[in-house]
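Read the structure below first, then the notes.
What you see is the complex with one protein chain gone and the rest in place.
Now for chain A:
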Amino acid sequence: MQNIIRLIKADATKIMSVSIIYQLFPIVAVIVAFFAPQAMPLVLVLMVYLLGYGLLSYDENYHTQNYYAFLPIRRSEYVIGKYAFSLVLLVGSIVVCFALSFLGGMMMDADRISNQQLPSLYALSFILTALYLAIQYPFTMFLGGVKGRIVALVFYMAVFSFAFSGDILFIVLGWLQNSSLFLLLVAALALYFISCIVALNIYEKRDIA
């Protein structure tokens, strides 16, 4: 457990030094959360992709795996650390962005998502991001950083961008408000954990350098 916490801290520190884009994106996210929360599902998926999955891909492409191989950590701790970091990032982002969206809803006139719809919106964001990562991480563990990134792009651009443009978002939100949101959240989280187990099995067997 201690090593996983250290790995999460290491990834958080890495974000500050890898690229300026990694540091700017959270700022973009909070601005969008305040002014245009209807875009948050796409923004959150992209942000967690960049900051969470992006660091994994960076490890694969720039031989950072060599550094982790030198540390006294198990392979399983490395994988769990990546999943945990992304989850912490996602949950933390949702909390902050939800608060900003709520504030924006109170301060601005509404040609935007109403505050009543915000819980469904952010639940949808969590579900989409968790599903996205649940699919993406095992692919990257199996294929490596370069091929994994191509798969990531296909999933993001072809599936999420298309599916949630225009009025489709409001239709989905309406359906979510009538459904058991809690069960859907639990299902997304369960899939995320199953993905972690799959990724663990892949990573245990493969050559990492």
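Just so we're on the same page, contacts are C-beta pairs under 8 Å (C-beta built on N, C-alpha and C of every residue); 3 or more make two chains touch, one makes a residue touch a chain; residues count from 1.
Methods note: contacts and distances are computed from a predicted model.
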Item to check | Identity of the absent chain, which is to be given by its UniProt protein name, from "3-oxoacyl-[acyl-carrier-protein] synthase 2", "Ion-translocating oxidoreductase complex subunit E", "ABC transporter ATP-binding protein" or "Phosphate-specific transport system accessory protein PhoU" | outcome: "ABC transporter ATP-binding protein"
Checklist entry - Out of A:Gln38, A:Thr64 or A:Asn115, which touches the unshown chain? => result A:Thr64
Next on the checklist: Using the document's contact rule, name the residues of chain A that touch the chain not shown here.
Outcome noted: 3, 6, 9-10, 13-14, 17-19, 59, 62-75, 77, 205-209
